[in-house]
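With one protein chain withheld, the remaining protein chains of the complex are depicted in position.
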């Protein structure tokens, strides 16, 4: 699966989203949001839900590397820790799968803006596979 | 503190947000998003980050009932469970504070669309008070 | 279902546990640990895993009020916030179910020692029902 394939899917299923895929590899992915495309809070702070969204997106794309592009993979639960106010020209998150089970996939996520050494958030969450017909 | 005061603050500090305050009381608040104002996924599904946003907003407004309107109250961490796909004409979340400490406030949140008996997500999270100057 | 029924089950399936059921009602339960039966840290502090255990137990017993006594109900995930050091002669937790779905049950938990007004931890978690044979 390639970055272009993920982004073609996003353009079709999530029209108008500013969240796209920047990198993928086996069991991991990087999501990216261009902060010029989204509303910022006074002081140029990127909102918490936007940071949640880039983390959730990265985990979704990481699941694709195992499941194929699977629109019906759904977030079951996610816990997120905000480490510092997020400011910068772009927002990224990298997700790494930690467990791939029959029913669910669990991954770790880290998000940063311009300095990867200073993450803005860390998350862990679960995606469930769609039920198999039968 | 009134609903109108919260919404006047949001209009000033979060221009263009579709997330507003619908109800407040001592230690609790209801946030609301009009889903006609946001992008939906195919099938009319409200995205996970949008559901996160309404939960986070409700907890923010609930903190205001203790702290006053405090822009610098920040989400420290939040864990969210998605219970079913979110479809409907509006999205709401109610937050109830469970603990008010010197440094942080913890609350429970439940989110629903048209049927309050069928919640779309449940969350729990922590807001930190801004540091007091000294 | 009565408190005595839950405790008879615990004596059989969890021999030697110091975690028992103190109260139950529809959709909720209170778990209790006698701190004289467990090891404490210097300063008389109850350990984090013990506090986790009383919260997890309360949620288990709350699920029993819906499922019946179901040994194979399993914790799927739980997030816990520790609010202050836990000291006292007994440790309690109350769980309230927030959502009862076909596959899983989600509940809120609060834990305290001698002063219910000063909780030592707050949690939220998910139990999964056992798969139905068929």
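Going in written order, the chains are labelled A, B and C, and every chain counts its residues from 1.
Definition applied: a residue touches a chain if its C-beta (ideal position, glycine included) is under 8 Å from a C-beta of that chain, and two chains touch if they have at least 3 such contacts.
As the structure is a prediction and not an experimental result, all values here were calculated from the model.
Mapped onto chain A, the footprint of the missing chain covers residues 77, 79, 81, 83-84, 98-99, 101, 106, 108, 110, 119, 122-124, 126.
Mapped onto chain C, the interface with the missing chain covers residues 13-17, 39, 41-42, 47-50, 52-53, 56, 71, 74-82, 85. Considering the complete assembly, chain B touches the hidden chain via residues 77, 79, 126.
Keep this in mind: only the chains that are shown with their structure count from here on.
Ranked by how far their CA centres sit from the centre of chain A, the chains are topped by C.
Chain C is reached from chain B by a rotation of 180°, derived from superposing Cα atoms (nearest 5).
Located most centrally within the structure is B, per distance between chain CA means and the overall CA mean. Each chain gets a centre from the mean of its Cα atoms; for chain A and chain B, those two points are 21 Å apart. Between chain B and chain C, the centres computed from C-alpha atoms are 28 Å apart. Here the spacing of chain A and chain C, counted between their Cα centres, is 33 Å.
Listed for chain C are residues 77, 79, 126, each touching two or more other chains.
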